[in-house]
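Report on the structure given below.
With one protein chain withheld, the remaining protein chains of the complex are depicted in position.
When the chains are written out, they are named A and B in that same order, and each has its own residue count from 1.
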Amino acid sequence: MSDSHGAYFIPEPSKWPIVGTLALFVSFSGGAMMLNGSGPGTVVFGLGMAALIYMFAGWFADVIGESLKGVYSDQVDISFRWGMGWFILSEVMFFAAFFGALYYARVLSVPWLSGEGSGLATNTFLWPDFEASWPLNVMPDTSNFAVFEETIPAFGVPALNTALLLASGVTVTLAHHALKKGHRSSLCWWLAATVALGFIFVGFQAQEYMHAYSDLNLTMNSGIYGSTFFMLTGFHGFHVTMGATMLLVVLVRSMKGHFSAEHHFAFEGVAWYWHFVDVVWLGLFIFVYWI
Amino acid sequence: MFVKKLRNYIVCAAVSLSALWSTSASAEYALNLTKGVTPISREVYDLHMIILYVVTAIGVAVFAVMFWSILHHRKSKGAVAAQFHHSTVAELTWTIIPVLILVVMAIPATKTLIKMEETTSPDMTIKVTGYQWKWKYDYMDEDISFFSSLNEESNKIRKGESETNVMDHENYLLDVDNHVVVPVKKKIRILTTAADVIHAWWVPALGWKRDAIPGFINDNWTYIEEPGIYRGQCAELCGRDHGFMPIVVEAVTEPEYLAWVEKMKTQPVEINPEKLYATHCSTCHQANGQGLPGAFPALAGSPIAIGPAAAHIDIVLNGKPGTAMLAYGPQLSNEELAAIITYERNAWGNDVGDVVTPEDVQAAR
Partner (left out) sequence: MSEAVSHEEHHDDHDHKPSGIGRWLFSTNHKDIGTMYLIFSLIMFFIGGAMAMVIRLELFQPGLQYVDPQFFNSMTTVHALVMIFGAVMPAGVGLANWMIPIMIGAPDMALPRMNNMSFWILPFAFTLLLSTFFMEGGAPAGGWTMYPPLVGQLGDGFPFLIFAVHFLGISSIMGAINIIATVFNMRAPGMTFMKLPLFVWTWIITAFLLIASLPVLAGAVTMLLTDKFFGTSFFIAAGGGDPVMFQHIFWFFGHPEVYILILPAFGIVSQILPTFARKPLFGYESMVYATASIAFLSFFVWAHHMFTVGMPLTGELFFMYATMSIAVPTGVKIFNWVATMWRGSMTFETPMLFSIAFVVLFSIGGFTGLMMAITPVDFQYHDTYFIVAHFHYVLVTGAVFALFAAVYFWIPKWTGNMYDESLGKLHFWLSTISVNVLFFPQHFLGLAGMPRRIPDYSIQFAEWNQISSIGGFVFGVSQLILVWVVIKCVRGGEKATDQVWEGAEGLEWTLPSPPPFHSFTVPPQISDASAH
C-alpha cells in the first residue's frame, strides 16, 4: 500500500469509455458482416476502426494532459501499474490457449490419429495410411488442405528475429536507465533504436509470411501445422506491431519531455509490454520453429 | 389441433396425478438409476448407491446440526451470542474426515473404471457411426452394415401427422426401424465415431455412454447377460433433431443371433427411391421437398435440383463443407445415389425428366 494517501484522483465523467464501446460494437458488427459476406460490412468495419482510433487518441490525450497537470499521485501511479500488470497476465493466458493447442496437437491428437495410445482403431478404420510427423505436412486427408514441402527453418530469419527482439529488450532497458538518470537525448536514441528493431522484426516476419504463402505453399490452410503456426506467429506479430506503435508514442512523448526521472509510468508500462512480447517470442522460437 | 392439445393436457394431468399417488407402480415410474443388464452396469449402479448414501448421510448430519441451532439459538428465544470464532481442532477435523471419506470412495471407483477401459480380446466388434440424425452399424466380423433411425410412427406423431395420441404410443421416440441385434453372453466391443458432428451412443442398461467424434474412434465394450430389448438415445447435442435419434439394442440368444446374421446377409438390397429419400434426406429437406426456410433449402424448384445433373450429383456426393449437407458418397452406393437424385429431379413438381444412372454417379466420384 502506498503511504501517500492524499486525495485520490477521480476523473470527471468522461465520454471516452462509451465512445470506445460504440467503436468496438460497430467494428465487431462490421467484422461479422464482412465474414458473412453480407451488407456494407467493410464500410461499417472501417467506421468502427476509425472511431476506435479517435477514441484512443482522445482518451490518451486526456490522460497525458492530466499526467502533465500532475494530478496523478503516487497512488494513482500504482493503480496503473496493477492494471497494466494484470492486463499483461491476461494476454499471457490468451497465448496460453494457442500454445495449449499446439501442445495438444503435437503430443495428443496427431499421434492418436496415427494409431498411438488407444488410437489404433482410429487409424485402421478412418485414416489407414496416415503417419504422424511434425511438422505435419501430410494430413490425415489431404484433399481439402494445402500440402507444403518444407517449413521455415528456425536458424534463418527466425533466429535473426530472435536476436532483434532480444536486442530490443536491451535497448529499451538502456532507455529506461537513461530516463532514470534524466538523460533525455540518450533516452530518445535508445527508444528510437527499440522502435526500429521492432518494426524491422515485423518487416522480416511479413517477408517470411509471403515466402511461406507463395513459395512453400505453407498457409493457414496447411492442416494443424499451418493453423498453429500462423495463429501463434500471427497474433504475436500483431502484438509486436501494437507494442512498437506504443513505443513510438512514448518516443514522441519523450522528445516532448513528458517524462521525469520519477514519473514515467507510460514508459514503464510499455516497456513491460515489450518484454512480454519478447518472452512470448522466445516461446514461439523454441516450440514453433525449433523443436 | 387445439382439441388434441387439450386432450393431451388432460391425459397428462391424469397420468401424473395417478403416478403421484401410486408409488407402487415403480416399474415404469423410475426414480433411480437403472441396474442394467451387464456386470459393469451393476457395479456402476452399486457405486452410485454408495456415493448417494455417503452424501445423504453427510447432508443429514450437517443439516441436522444447522437446523438444531436455528431452532435453539434464536434471538427470540433469548439466545445470547457466544463470541468464539475459531478452533483449530474443529477445523482440522472437518478437513481430514472428508479427505478420508473421499479416499475410501475413490478405491472402488478406480477399480470399476479400470475394468471398463479394458476393451481387449472381444468376441465381436460393432462400429457405430453417428449421423445427423441416425445411426449406422457396421458388424466388423460379418460384413453387415445398416442404418437405424427413428421409426415412422414416432416420427409422424412428433410432426403432428398422426392421429395417435403421444401418450398412447408406448415407445414414443424410443423406437427405430432397424434394431441392433447382438448375442447375449459375448464380449462385444463397440467402436463409436461420427460422420458430421459429435454424437454420443448411450443405452442406459449397458451402464455407459460414449461420445462419437468425427475423425476419431472410441472403443468400449459390453457383455449382456439377459436377452431383451434395451433402449437408449443420442446423448450429445447434435443439432435440430438430436432428440430424435434413438438406439434399440436387441439382445438374443446365440442361435437366434446366427439366424439373424444369415438373414441379413442373404437379404437382397432393395432400391426404393422414395424410401431412400425418406431415410436419408427428408429429415432436413422434408418429405415434401420444401426444406425448412432459413435452415435447409427446399429441393422443390431448387436451382440445383432442376439444373444440370452434374451439379446435383456433385453436391450429394461431396456435400457442402461447413454446412449440415453431408457428403453422401461414402455412405451410399452408386445405385442408391442415382435413385435418390433421379427421384429428387422428378418429384414435387420438379420435372426435369432425366434419369441419373449409377454410371453417372461413378463417373463423378
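Remarks
Note that in this section a residue touches a chain if its C-beta (ideal position, glycine included) is under 8 Å from a C-beta of that chain, and two chains touch if they have at least 3 such contacts.
Predicted model, so just to flag it, every value in this text is computed and none were measured.
By the touch rule given at the top, the unshown chain touches A, B in the complete complex. Taking the complete complex into account, B:N32 is the one of B:N32, B:S145 or B:T253 that touches the chain left out. For the options B:V37, B:V128, B:V180 or B:V197, the residue in contact with the chain missing from this view is B:V197.
Looking at B:S76, B:S121 or B:T266, the residue that reaches the missing chain in the full complex is B:S76. Shown as candidates are B:V37, B:V128 or B:A235; the residue that touches the absent chain is B:A235.
Of the residues in subunit A, those that touch the hidden partner chain are 1-2, 5, 7-8, 10-18, 20-22, 24-25, 28-29, 31-32, 35-36, 38, 59, 75, 78-80, 82-83, 86-87, 89-98, 100-101, 104-105, 108-110, 112-113, 117-118, 126-127, 136, 139-141, 143-145, 219-221, 223-228, 230-231. In the full complex, subunit B touches the omitted chain through residues 5, 8-9, 12-13, 15-16, 19-20, 28-34, 43-44, 47-48, 51-52, 55-56, 58-59, 62-63, 65-66, 69-70, 73-76, 79-87, 90-91, 94-95, 98-99, 102, 105-106, 109-110, 112-114, 116-117, 157-160, 166-167, 169-174, 196-198, 200, 202, 204, 207-211, 213-216, 218-219, 232-244, 292, 294-295, 322-324.
One rule holds for everything that comes next: only the chains that are shown with their structure count from here on.
Centroid to centroid, with C-alpha atoms defining each point, subunit A and subunit B lie 44 Å apart. Against subunit A, the residues of subunit B that register as touching in their complex are 127, 191, 193, 215-217, 219, 321. Interface of subunit A with subunit B (complex): residues 112-113, 118-119, 121-122, 125-127, 140, 144.
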